[in-house]
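I am attaching a structure below and will ask some questions about it afterwards.
The complex appears here minus one protein chain, its other protein chains still in place.
Which chain is which? They are A and B, in the order written, and residues in each are numbered from 1.
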Amino acid sequence: MPAGVGRTVEDLRLVNLTKQFGVSKAVDDLSITISAGSFFALLGASGCGKTTTLRMVAGLEDPTSGQVFIGEQDVTDLRAFQRPVNTVFQSYALFPHLDIFENVAFGLRRRGIKDVDAQVNTMLDLVELSALARRKPSQLSGGQQQRVAVARALINQPDVLLLDEPLGALDLKLRRQMQIELKRIQSEVGTTFVHVTHDQEEAMTMADTVAVMNAGRIEQMGHPADVYEMPRTIFVANFLGQSNLIQGTLASFGDVVEVAAFGLSFKMPSQRNVAPGHSVVVGVRPEKITVLDAHDETKLPSTHNRIYGTVTDVSYTGVSTQYLVETPWEQSIIAFEQNSIVGDRCELGDPVVLGWAPEHTFGLDPAEGIHAGLDRAVLELESDTEA
Amino acid sequence: MAPIAPAASVAPSAAEGSKKRSRIAYFLLIPGLAWLSIFFVIPLVTLFITSLQTESTRRPGTYVPGFQISNYTDALAEYWPQFVRSFVYAGLATAFALVIAYPLAYFIAFKAGNWRSLMLVLVVAPSFASFLLRTYAWKTILADDGPVTSALNTLHVLPDGRILNTGIAVVAGLTYNFLPFMVLPLYASLDKIDYRLIEAGNDLYGSPQQVFRKVTWPLSMPGVVAGTLLTFIPAAGDFINAELLGSTKDKMIGNVIQTNFIEFRDYPTASALSFSLMAAILILVLTYIRRSGTEDLV
Partner (left out) sequence: MRWIREHVIGAIAVMVLLYLFLPIAVVIAFSFNNPASKFNLSWNEFSLDAWTQICGVPGVCSSFVTSVEIGLISTLFATILGTMISFALVRYRFKGRSSTNLLIFMPMATPEIVMGSSLLALFLNLSFPLGPVTVMIAHIMFIISFVVVAVKARLQGMDPRLEEAARDLYASPSATFRYVTFPLVLPGILGAALLGFSLSFDDFIISFFNAGTLVTFPIYIWGAAQRGIPPQVNALASLVFIAALVIVLSAQVVAWRKRKALAVR
C-alpha cells in the first residue's frame, strides 16, 4: 500500500462471490465491476446481503466461493490487514482510548510509518477537524465522529473506501450536510467509494452508480437517474421510489408496444418493455402523472396514456400535492402534482383523468409478483384498509 | 448487525480457521481450568473419601481408607441441632437482608441520579475494612451496657434482656456482613428495568403498592434470586459471627466443622459434616432456582 503521488486507482472486481450462512445464501453468485474512482452505492433492505458483500471486500468475512480482485490482484485470500481497502464502519468504531490524532494515525503507525504528523494534519484539515486533534472520540458530536472515521480510513490512501451505512446514526439535517461533504471529499481524493445504505435518497444523491440488491443478488445497476426512470424489475420499481403498477397483456408489437388492461390501452416505446411474454406489468412513477378534472381531458396530449377514476384522498405536502385516485377496477393510483400550477386543485370525490407520456411508461415481467420490494408493514396496512 | 451475540460475530466463520482457533481457546483455558480442577474439584473428591475413612486400629488418631457410612449418621445424629440452626439463622439473615437491601437498591437504581456511582461505592466500601474487625465492632455496639441494648430493654422486647451472646446477635451479624451481596445483584436487576414501565403502571391507575407487586417486584426477580443465594450460601457456612457474637448455645455447623477439623483432628467426622453441608446447600439452591423459575441464572 505505497502512499504517494502518482498512484493509480484500480478497479474493484467481484467474481461469482457467494456467501452462505447455514442454508441461506446471504450473497448469491455476485459478479460486478466497480470502476476506479467511482462513487458506487449498494442499496437494499436490511438482510439483502449488502453488508456481507462489503465485509467480504474488506476481508472481515471469508466468501464461501468466488473471488475479489483489485486491479489484477486477487485479494480473496488476503487478511483484512493486508488489503489496500479501508472501511468507515457503521457507528464509526472509533477507538475510545485514543484521541482523534491517534485514531487517524492508527493505520500509518501499524504500517511502520514513523513520521505521521504532516499526513495526519493534512487529513484533519481535509475533514476540518484540526482544532479537535487532541480530543477523545466521546467528546465529539456525531457528525464530527463521522468525519474522523472517514479521515482515519482515507489517510491510508486505500484503493477502495468502504462505507457501511456511514450516515445512519445522524439526524436528517446533518445527514444532508454529510452527504455533500462526503461527495466533496470523494471528488478531492479520487478514491473509489463503495457505499452501503438502505436509504434510497442517500444512494441516489451521492452515487454515480447505484446497484439495487435483493436476496443476495443485484437486481439492477446503473446511473441513479437511469435506474429510477427505467426500473427493470418490479422490486426496483417499488423499492427505489414509488411506482404505480397495472397488470395487463400485450396487444401489439412494433417500435411502440401496446398493452391492454381493464379496457384501456397503454403505449410505450418497445425498448422500455422488458417483459418476456404476453403478460406485462405497466408502470409509471407518480410524479409523471398529470391529474386533470374529467371535463378538461382535452388538455392532455392525444398520445398520452390515460386512466379515469375518482379522487379518494388529497394531501398537500408543500412542494407537491399527492392524490390517491381509485380506478373502476378498485386499484389506488398515486400521483404527485407540483404546486406550481395556477388554478384549482382537484378535490375529494372529483372524477378525474390521469395522463402521462408513453416515454414515462415502463413494462415489467410480472413473475416476481406485484408486491416485490414493498415494505411488509405498508402491505399489511393496505390489506387492513381493504378489509 | 444486532449486538446479540458478540462471540458469534467475532468468531471465524471459515472452517479452516476454526480448528486453529479452538486450539488457541484450549491453550487459554487449560491453565485456569486445571487449577480449578486440581484445587477445587479434586479436594471435594478427597473430602468425600476422607469422610468415609475409619480410624486406624494400629495407630489411634490416624485414619485409613474405608467405607464408614456411620461417619455420616453419627455426625448428623450428634450435630443436627447446629445444622438446623445454621439454616434457620442463614434464612433469617437472608430475609432481613432482602428487606433492608431492597429500598437501598431501588433508590440507587431509580432515584439517586448523579449520586448513583458514589452510592454504589459506599455499598462496597465497608468490605475494605476487615471482615473480622467489623464483626468484632458489633460486640461494642451491642454490648450489654451499650445504647442499643438499653433502648430495647426499656421497651422490654428482648427475651434475655441482652443481645450479645444470643442468637439475635449472630443473626444481626450475618445480616450485616452479607448485606452488600444482596444490594448489588438487586441493584443490577432493578437498573435493567425501564423506568417507563413503572410510570406506565402508575399511569394505568395502579396504586404504588399494586405497581410494586405487579411490575417492579416480578421484574426484579433475577436480582432477588441471585441476592438471596449470595447471602444465604456464605451465611450458612459462616462460623465467625457465631464465634464472636454468640454463646456456646448459638454454635452453627461451621463452628462444628472448624473445631472437629482443626482442634479435635477428627477428619472423617468433619469431612462428613462439610460434605453434608455442601450437598444440603446444593439441593436447596437447585430447588430454589427451579421454583423461582430463573434457571438461566447459572
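In this text, a contact is a pair of C-beta atoms (placed from the backbone, for glycine too) under 8 Å apart; a residue touches a chain by one contact, two chains touch by 3 or more.
Everything numeric here is computed off the predicted structure, so don't read it as measured data.
K.L.:
Which candidate, A:N16, A:S31, A:Q73 or A:S141, sits in contact with the chain we can't see?
P.N.:
Counting the whole complex, the residue in contact with the absent chain is A:S141.
K.L.:
If the hidden chain were put back, which of A:Q90, A:T233 or A:T290 would touch it?
P.N.:
In the full complex, the listed residue that touches the missing chain is A:Q90.
K.L.:
Counting contacts across the full complex, list the positions on chain A that touch the omitted chain.
P.N.:
On the side of chain A, residues 1, 58-60, 79-82, 85-87, 89-91, 93-97, 106-107, 110-111, 138-141, 152-153, 156 touch the unshown chain.
K.L.:
What does the interface between chain B and the hidden chain look like in terms of residue numbers?
P.N.:
3, 6-11, 18, 21-22, 24-26, 28-29, 31-33, 35-37, 39-44, 46-47, 49-50, 100-101, 103-104, 106-108, 111-112, 117-119, 121-141, 143, 145, 176, 179-180, 208, 229, 233-234, 236-240, 244, 254, 257-258, 261-262, 267, 270-271, 274-275, 277-278, 281, 285, 298
Quick note on the criterion: only the chains that are shown with their structure count from here on.
K.L.:
Express in whole angstrom the distance between the two chain centres, defined as the mean CA positions of chain A and chain B.
P.N.:
Centre-to-centre distance between chain A and chain B: 58 Å.
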